[in-house]
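Questions regarding the structure given below will be posed in turn.
Of the protein chains in this complex, all but one are displayed in their positions.
And now, chain A:
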Amino acid sequence: MLGLTGKDFTLFLIVVVMVVFAPIILNPFPVDSAMAQFNAGYPDLMQRFLIFGIFAVGFNILFGLTGYLSFGHAAFLGAGSYAGVWMFKLLSMNVLPAILVAMVVAGLFSVVIGYVSLRRSGIYFSILTLAFAQMSYALAYSVLTPITNGETGLQLSLNDPRVLDGAASADGSLPVPTFFGLEMRDSWDVTLGGWAFTFNAGYYLCAIFMLVAFYVAIRIFRSPFGMMLRAIKSNQQRMNYTGLNTRPYTLAAFVISGMFAGLAGGLMVSMDPLAGAERMQWTRSGEVVLMTILGGAGTLIGPVLGAGFIKYFENIFSKINDNVLHGWFAFLPDGLENAIVWILHPFVGKGWHLTLGLLFMLVVIFLPGGLVEAGQRIGRLFSRKKKPADAAQKSTQSTPAE
């Protein structure tokens, strides 16, 4: 179906269902329950899940397939963001041109950076991309102030020309991004008993782009082009002596992943028309590396899981403060309660980075395949219990010929 094999189609279908029903799935707790703070089903966060999902899926096409670890992908996210805001300022508040131009600008930018960086491989490639991204950040922060508005960040103003749809809205406030009239911030709230769900226009626009991006990624993974990229990761020497020029393959992968990053940047400013230089900083590049590795580099769904996981941590786990902890452990005697809260304190709230770092270490050490490998192991555990005979048969079959 859709040019996918049965297994891939099932995966795609699951992702479609998850994305479409995310506003419900991510809000499992009633609004006034104690657990309500773990609800992640509000538009702002869900949009971020999808946008960073796109970013990580694109990054995975480069890193997961070819093994080239770029430490500068935030530069493309930032370039896309600036391009998007400029489209809002100059052309129209419609998100479509903004997103398309963001992709094109990020793509052109990645051709330049990729062409130079891909002359080296391994750690030198990583350092080159890092250097380029930091240069871009520094330029955006200071020298290119007329384009980027420096440290204030690029934002809309009432004086912007907006050739297509004129100046500000009727009441003189700043215009908002729309999709042919549909405002991105439009939401439809549904209350069902104790539960409240928000269906947001911007979220569903992101969802469409994310699903298309995910579909494209699956097709690339299963194409001869994707096979070539995996072969490059496996053995470049053999590629060269098999008559294949690896340079254009890696550059194509680099540009595709740069355009995915540009798409993410364009969507980001479509949800919130503001672009700052910090979007290009190396911590952002590092974040997408973490997402991909945490979820499972080289797998289809891994980067999406990783992106969701990290964004959930950043936004939800970080809200657990001492008061919340005291609330949880109130049933304990006072001394013990204080002791436990004191122990847990560094790991929650502002200390969420520490917990995430520990989890990341555990995953890298014990589950090199990331969350996807965890899923597979659990899956295997169950299937082994079901048919131990099959497994035994397989192990005898794979004895070497000698």
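One rule holds in what follows: a residue touches a chain if its C-beta (ideal position, glycine included) is under 8 Å from a C-beta of that chain, and two chains touch if they have at least 3 such contacts; residues count from 1.
Please note the rule applied: contacts and distances are computed from a predicted model.
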| item | value |
| --- | --- |
| Protein name as given in UniProt for the chain not displayed, "LPXTG cell wall anchor domain-containing protein", "Putative ABC transport system permease protein", "Amino acid/amide ABC transporter ATP-binding protein 1, HAAT family" or "Acyl carrier protein" | "Amino acid/amide ABC transporter ATP-binding protein 1, HAAT family" |
| Of A:154, A:228, A:288 or A:301, the residue in touch with the unshown chain | A:228 |
| Listed residues A:173, A:191, A:245 or A:283, member touching the removed chain | A:245 |
| Option touching the unshown chain, where A:5, A:33 or A:321 are the choices | A:5 |
| Residue touching the undisplayed chain, where the options are A:220, A:261, A:289 or A:325 | A:220 |
| Residue ranges of chain A at the interface with the undisplayed chain | 3, 5, 219-220, 222-228, 230-231, 233-235, 237-245, 248-249, 252, 256, 398, 400-402 |
